[in-house]
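What you see is the complex with one protein chain gone and the rest in place.
Chain lettering (A and B) follows the sequence in which the chains are written, and residue indices restart at 1 in each chain.
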Amino acid sequence: MFDSTVKIGNNVTIKEGVRVGKNVVIEDDVYLDYDCIIRDNVHIKKGSFIGARSILGEYLMDFYKDKENKVHPLVIGENSLIRTENVIYGDTVIGDNFQSGHKVTIRENNKIGNNVRIGTLSDIQHHCYIGNYISIHSNVFIGEESKINDYVWIFPHVVLTNDPAPPSNELLGVTIDSFAVIAAKSVLLPGVHIHEDALVGAGAIVTKDVPSETVVVGNPAKEISSVRKIKNKITGEYTYPWRNTFKRGMPWQDSDYETWIRNMDINTLNIYK
Amino acid sequence: MFDSTVKIGNNVTIKEGVRVGKNVVIEDDVYLDYDCIIRDNVHIKKGSFIGARSILGEYLMDFYKDKENKVHPLVIGENSLIRTENVIYGDTVIGDNFQSGHKVTIRENNKIGNNVRIGTLSDIQHHCYIGNYISIHSNVFIGEESKINDYVWIFPHVVLTNDPAPPSNELLGVTIDSFAVIAAKSVLLPGVHIHEDALVGAGAIVTKDVPSETVVVGNPAKEISSVRKIKNKITGEYTYPWRNTFKRGMPWQDSDYETWIRNMDINTLNIYK
Partner (left out) sequence: MFDSTVKIGNNVTIKEGVRVGKNVVIEDDVYLDYDCIIRDNVHIKKGSFIGARSILGEYLMDFYKDKENKVHPLVIGENSLIRTENVIYGDTVIGDNFQSGHKVTIRENNKIGNNVRIGTLSDIQHHCYIGNYISIHSNVFIGEESKINDYVWIFPHVVLTNDPAPPSNELLGVTIDSFAVIAAKSVLLPGVHIHEDALVGAGAIVTKDVPSETVVVGNPAKEISSVRKIKNKITGEYTYPWRNTFKRGMPWQDSDYETWIRNMDINTLNIYK
């Protein structure tokens, strides 16, 4: 049924209409829903679910010249949950426990860590670094050369840009440090650096770097406060830095951030370069 | 061809590649275009058209644990026109004469009334109430717990948020009252209440409630006028409240709003709770 170079593990479910290319590895307990297209050199690790009509290992530009698929491997980590109609290119590596919504696009040369979630319609351009425990909500645009460190939250319809003088031949990606929060519909201009624990308000147009623990809002975005002064409208409690008040899905969910970080082996920390 | 629990009415068209699950009811005069996936417990009422590759009755989160589809019914009302590649989850009810563009996503636990239109790429999260005669244009994001009453217009790329201190464990949905208009690219912050006949200008970042018949614009949005002072740039006429000047597709299209409301049976009015 499939090419002889395809390796399929135990307890794999493959629904009708799935197409599989060459040199594909499908580990144990993977589920491929209706009509997925798995192109060449894709490796799906154990326990992952691939939603109906997702296309994995999508062609890069070099395919279109001679219609020959070059070697551009894609790795999907363990226990990932990719919903319907995602398109994920080759030359990308995605870690374990990845979750995506519907109709997500992820291009080539991306490195995505563990426990990352990407919402419906989001569009991740090429050559991005996306760390661990990151939540990217619906319809976010991540431009080329973006660097997003661990524990960052990005809410719906945010745009990360990268061209310092459009159209130009330069690329100046955005950097977001750990624990920063980027609220809905904001725009980060090329080369902007958002520091740890900062909060970018909804609809902010961020034209310069944001210091740590700082809230910016407006067009253009201006500093208005320390994050430590922001209260939750419902509970009335101070909520930032959020790592002290929020734990769902985080590695400290069974204790608290302070306890978890004190007991952590520093050698396991993920520091991006 | 289909499971024995599937009931199919008269004059139903089912194009090639359509897949149908269990306990599905397809009433008379329904048309299912190429490659639709109708999962379990979906009820499509008479005269509806389901565009190519739409997925109805999509899995909720509980599916992914054991790959068993639990009972989460989806009802699509009569004479609906769902275009290609929509994904609509179970546990949702959609009324009659629904129309959607391409690639719309509608999640679980939504209640959508009659004569609602939702544009291409729009993304309706879960636990929303959407009334009757509502127009939601392209690429709108409706966050969880949103309440949208009858006769509301929402234009392209609008975002309705709901997390009062992101990331938090609280949800504070937006409420939009009847006859309000939300122009393109605006953002409504968590818990904001837009009152009757209000007009939110394009690109407004709305951080607090908007009184009835009030125009707000800017970032942050500020009141600038009564809607009664706004003229149509082309005709030069006063146009708000729009129910007095616009009738296409509305229940008063054969007379006018005043006549229609005077002659209406008050018991048929839809009031949300």
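Heads up, the rule we're going with is that contacts are C-beta pairs under 8 Å (C-beta built on N, C-alpha and C of every residue); 3 or more make two chains touch, one makes a residue touch a chain.
This structure is a prediction, so every number in the text was calculated from the model and none was measured.
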Quiz prompt | Absent chain, residues of subunit B that touch it | solution = 13, 16-17, 31, 34-35, 49, 52-53, 81, 84-85, 101-103, 120-121, 135, 138-139, 153, 155-157, 181, 183-185, 202-203, 217-219, 230-235, 239-240, 242, 245-246, 248
Self-check item: Touching residues on subunit A - with respect to the absent chain
Solution: 17, 19, 35, 37, 53, 55, 58, 64, 67, 85, 87, 103, 105, 121, 123, 139, 141, 143, 157, 159, 161, 163-170, 172, 185, 187, 189-191, 203, 205, 219-220
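Definition applied: only the chains that are shown with their structure count from here on.
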Practice problem: Specify the angle of rotation obtained when superposing subunit A on subunit B by their C-alpha atoms, rounded to a multiple of 5 degrees. | Solution: 120
Quiz item: So what's the Cα centroid distance for subunit A and subunit B, whole Å?
Solution: 28
